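Dropping the structure in here first, questions after.
Just one protein chain is left out here, and the rest sit where they should.
Chain IDs A, B and C follow the sequence of writing; residue 1 opens each chain.
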């Protein structure tokens, strides 16, 4: 049977309380069409486990969809210096945050992808990230083993017996229920091809129990299989396939379109308060029935100016600076 | 300064006693031009640490160049059912062998490439590979820490504290002095591109302290950099660059040439005894001054028939079976 | 299409091995296959009973659609129309993650518990023969859900206990202690299954997962239970023989000789 479905159908595969991870990096190649619909469908108590976060994460947090956030970073790069929604929810004690370093989060995903419970690393020793006082899931009493997605320890320290190089950190596997990935191409059966930087997509997709892939275009398997070395993921790892051009907007997509900086700046500036977020969400999420209507609201010229030049792989028409 | 050099110059970078690893898989993409010259220059006491071995390894062993062999497999696939030279040297007690499983050897290389002393795995529990009685480097008294390339333990068993999934194996990092890689293309500065299956090349190259790369062709960096996602290794990891067409013969090379099955079968059949090996080596190694002379000895038609069809990526003219 | 079976003499023993193994595949499964007969079996199954199964080769190809039979799992032919052309780290990680349903493997010798030896004959520290070694055999066999071994039937190859456990069966040492326990106990929460069938030139064997012992399931046409017993060096359970091995059909033979191995590499 075909895995093709609509954004709305794909979001139905997500349960309240699920542990979720995403494709992309900060403000690049995030599955925004899915994120908007998750908010529209009022998903709740989500547990985000992300190598790094960005606009999509701060948006889900602002919408009150997130109970636990485990990652290393959130913000909008130069279009918004922090995640104002996370900042607000943290101060209000309305969300549990668990900080790891970037490499530690990556290795947690690597462990999940490899089917081992942890990975060893030298990264970020000597920081408060490893301060037991700041084990927030532990403080919340959530490390009792009752939730299979929450390890019993935040980290462990282990001596190297092989070369006697000292004390390593072991970080626990990340095992999300679902990875929601936005990519450039997917075959009808599910072979995934990503252009440009792969970020931590391979690890995030393979760590997850279920994969929802949204692609700019669905293409023939035979076409992707002419160059197997350029493909990232085989069909049997993919549960759902959605075709949605511009589905990562306002984040950028290598070879497809630019980051919509003005959109991100507007989101950042307007959503520092809950009232502001609710107004913004009314305008851009609840005020439109679906992602197609959202794109119409943005309008052709705006989207066309973001469109990547096929040689450079990024837009040469989008105005980016003051000159 | 340029890293370009000849096969003879590249072999000069290898010291007796060095720990060595190689590109390729069994009888595919092995750096044979280098192996022949290493034997010609009478390299000694080498410590081979290989994810898997093949014709190249059995040849070095037959030549008496190898003191320690750590790997999981040796042979010539369907052209020779085992490594007759290793078989002979093991029975004569003239070589130390340390067996790990394929995945364990791979993960040893992964640990080396990542700069951590070990990797955890569930692979191959319940086998004699992990029998302490068969820790041959330990029995030989070589796990005393005096050789930085030999870990103090063959393996360790560790309980999973995060998900309580049981007892994992920790396998020690492989840290070869040198990786000798044969690839299809290298840029003038050292960017490496491999076509087809990558095998464990990325891990073997990154685990090594020094990398000697032999390529079918040296190409402009600018050419390889048009598609950065298709490249494997950046210039600063490469110490030496050699251009040698057909440099992997008699092993096969994706997109370039077929395995020379008749050559392998002849090697296997003739080198079961030391006398046989010596005769064979006299004919194919010491009897020719260099690899170019070796190729001339093989002759144009034989090499041309092995040449890959550019669409299929393998030869459609080489006779492979009975029909 | 109606099944027309080949008569004895109309097929070779390797044909039956490949056919019997192919029938072990359930459609849609993800399968690891090694060089030789395992490849033939898997490629045949994709043309018959399991067209939607996925074939992984250890060297780093996934779901290739080879139109020329690979001579080994590292062959460029494995990558033809493959979904993925990567490397060992990718496929072994997927294996460890639990994505592989079935594996076809070989071995030099096997014992009553399905322990397989492909490393040495005699004492490991002073062997009489040094075989190629484990390769990925024990990794695949310890991490896949089911394993089917394809072997030659000889008394010296079917031992009470193998000289060296290269690949784990149903009674194995639990390290670091080394006490012999059931596979279920040794693997604990990571137990996923184990050797499910051994197919030889004479018969098909299966295992009692409780006792861990091998038993005779079916005998190939032309052989008797006694023939099999005479070629096994332990007390074989023959109480559960379910009959004769289903012979190859003419269509299966046509596929093997004209499509799967048209060049006559493994089926001369």
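One rule holds in what follows: a contact is a pair of C-beta atoms (placed from the backbone, for glycine too) under 8 Å apart; a residue touches a chain by one contact, two chains touch by 3 or more.
Keep in mind it's a predicted model, so treat the numbers as computed, not measured.
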Chains shown that the absent chain touches, full complex: A, B
Candidate in contact with the missing chain, chosen from B:135, B:153, B:221 or B:292: B:221
Contact partner of the left-out chain, one of B:89, B:125, B:170 or B:206: B:206
Omitted-chain contact residue, chosen from A:18, A:37, A:99 or A:189: A:99
Absent chain, residues of subunit B that touch it: 113-116, 187, 189, 191, 206, 221-222, 224-229, 231-237
Where the missing chain touches subunit A, by residue: 24-28, 51-52, 71-75, 77-78, 81-83, 86-87, 90-91, 93, 97, 99-104, 106, 110, 121-134, 136, 139, 157, 164-167, 169, 196-203, 252, 254-255, 259, 261, 308, 312-314, 316, 320-323
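In this text, only the chains that are shown with their structure count from here on.
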By count of C-beta pairs in contact, the leading pair of chains: B-C
Inter-chain centre distance, subunit A versus subunit C - centres from mean C-alpha coordinates, in Å: 41
Centre distance in Å when subunit B and subunit C are each reduced to the mean of their C-alpha atoms: 27
Touching two or more other chains - residues of subunit A: 115-116, 229
Junction residues of subunit C, two or more chains touched: 61, 79, 85-86, 96
